[in-house]
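Here the complex is missing a single protein chain, while all its other protein chains stay put.
Order as written gives the chain letters A and B; numbering starts at 1 within each chain.
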Amino acid sequence: MRRGRSWNAVLVAGLLFFVALVGLPFWWVVSGSFKIPQEIIARVPTMFPQSFTLEHYQKLLSSSDYGTYLVNSLVVSSLSAFITLLLAIPAGYAFFRLEFKGRETYYRIILLAYAFPSIVVLIPLFGMFAKAGLVDTRTALVIVNVAFALPFAIWMLRSFFASIPKEIEEAARLDGGPPLTVLWRIMIPLTAPGIAAVAIFAFVTSWTEYVFASVMILSDARRTIPVGFSGIIGQYQVDWGLLLAGASLAILPVVIVFAFIGRWFVTGLTEGAVK
Amino acid sequence: MARKPILAFAFVAPALLFLAATLVWPLVSAFVLSLQNVRGIGTSGQWVGLENYRFILTYAAFWESAGLSLVWVLANAIVQTLLALAAALILHQKFPGLRIARTWIILTWIVPTVVVVMIWRWLFSTSGGMINPLLIQLGILNRPMGFFATPESAFATLVFINSWRWFPFIALMMLAGLSRIPTELYEAARIDGASAFKRFTRITWPLLAPTLTVLLIIGTLLSFNVFDIIWLMTQGGPAGGTRTLPILIYETAFRSYRMSEAATIAVLATMLLMAFAVLATRSLARSGDER
Partner (left out) sequence: MAVTELKGVSKSFGVVRVIEPLDLTVESGEFMVIVGPSGCGKSTLLRMVAGLETVSGGSIAIDGVDVTGKEPSERGVAMVFQTYALYPHMSVRDNMAFGLEMAGLPKAEREILVRKAAETLQLEDYLDRKPKQLSGGQRQRVAIGRTIVRDPKVFLFDEPLSNLDAELRVQMRLEIAKLHRELSATMIYVTHDQVEAMTLATRIVVLRDGRIEQVGTPNELYTDPDNTFVAGFIGSPQMNLIPAHVTGTDNKGHALVDVPMLDVSGFAVPLRDPTVDLPTKAVFGVRPEDLIQCDEGATSDFTLTCELVEDLGSNVFLYNAASREDAIVAELPRGTHPAPGDRVPFRVSDGTSYLFSPDGQRL
């Protein structure tokens, strides 16, 4: 579409605003992590680093188990995303296509899951996990993360399935595909971008989760990045240089992952299924 | 369609059972707890009937927190929706670097909340933070201010941080809604001579409204339940100025060791949210966007 000149100016201004709003904090953090301490706390902060040092990173890596936290986070988040898909894909498909009694009611109830303050389930869940011997295990975190990602995942998947023409499924039925085969061979490939978006949603939900991880995990070796990092914050209250280095390292993995699959998240959300 | 209900059951049951075990069952346990007088976690108590409810409903701190939660939800809804709508409309245009912008706007949401909190605590701090010098340079402030010093400014700052974290996600969901509006409609409107403003109010807005409503409902539930950002940033302070209901529940349970009372507040909060969600989804169904 063609745009007028004034409209273009509004667009550019808006774009700059959002670039600054999202980008500047991250730039300050990452660039700050390479500044020497004196520059970080200078009265007039510098936009571009005047000094360069790796001392914060050296100190951070030598005084914490960053690698362990990273592995834990990756394991927990990947497993959570996988199990979320495993449960959400058939459910989303059934809620969209298969007819059964009370379908709409169950569907509503699933979204109502977000009406529970997560704090509410924290106490009883801790009790349950204690009985099952799951306290201080990564399994417990996976269970919790799936529970929080699942309702939204089902909701998203249902709308992705809805965007596939009915005739394609009917053709598959005439071809003699049993429902599970139709789902696996036809529906899943066709909604792949949407499924990728849901997987990323579940991964990120789990990746950023703090409260449950901090309560359920007791030993340092099983901490995820959020919990491990909050430990570092507690330990080095005002050592901003160290904290900035920690923040940068905590951001780095998702940035790398997102550089590869990020655009799937957006196209998945906006397109869902190939037409 | 002639499909066997057994199959539908097999598809839905695992997800439903999982949610029942991890969300519904704990909620039932919380309700049971609210009828007892348990103090610490793992200790036992006696049945006290509705005693806790009588106490909580006359407890000033509960009503203060409920009020704060209401303001919190409203403020977040407004700030998040406006930011997200503006961002979505911009990302719906065509410009060089669009794909990069669409992908990386989500950066605020994929960073762990702990890191978000650390970043903003540093940026807002009076020693070394970037915000104070920036605002002084722009002439908005004449001396550094403590953003977390008064209840009001701490509350407003938290609304900003929480909205900053969530608006890109909502913007992308809106973008999904926008991209489902056929471009022919805009082209037809241009031929009819509709201005950009008219095109927005007469085409974009009405067709986006159902998406916006769903997002507002989910957004409301999500922001009501925000705990980590507030807790990590202010622990409900200063002077209880940011003590929303989730914070109050946590404090009551894990600081004051009054599990049953915490459970009571939790049950009340859930009932409140449920009522809101049911009413909202019902009005949504009535507005007829369900297929």
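The criterion applied here is as follows: a residue touches a chain if its C-beta (ideal position, glycine included) is under 8 Å from a C-beta of that chain, and two chains touch if they have at least 3 such contacts.
Remember, it's a predicted structure, so these values are computed and weren't measured experimentally.
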The one residue from A:16, A:54, A:132 or A:171 touching the chain left out of view is A:171
Across the whole complex, the chain not displayed is touched by chain A residues 165, 167-168, 170-178, 181, 185-186, 189-190, 274-275
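Here is the rule we go by: only the chains that are shown with their structure count from here on.
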Rounded to the nearest Å, the gap separating the Cα centres of chain A and chain B is 16
Interface with chain A, chain B side, in the complex: residues 1, 3, 5, 7-12, 14-16, 18-19, 22-23, 25-27, 29-30, 33, 41-42, 83, 86-87, 90, 93-95, 99, 101-115, 118-120, 122-123, 127-130, 133, 164, 168, 172-173, 175-176, 179, 186, 196, 218, 221-222, 224-225, 227-228, 231-232, 245-246, 249-250, 253, 259, 262-263, 266-267, 269-270, 273-274, 276-278, 281, 291
So, in the complex, the side of chain A touching chain B is made of residues 1, 3-4, 7, 11, 14-15, 18-19, 21-26, 28-29, 32, 40-45, 86-88, 90-91, 93-95, 98-101, 103, 106, 108, 110-121, 123-128, 130, 143-144, 146-147, 150-152, 154, 162, 179, 204, 207-208, 210-211, 225-227, 229-230, 233, 238, 240, 243-244, 246-247, 250-251, 254-255, 258, 262-263, 265-266, 269-272
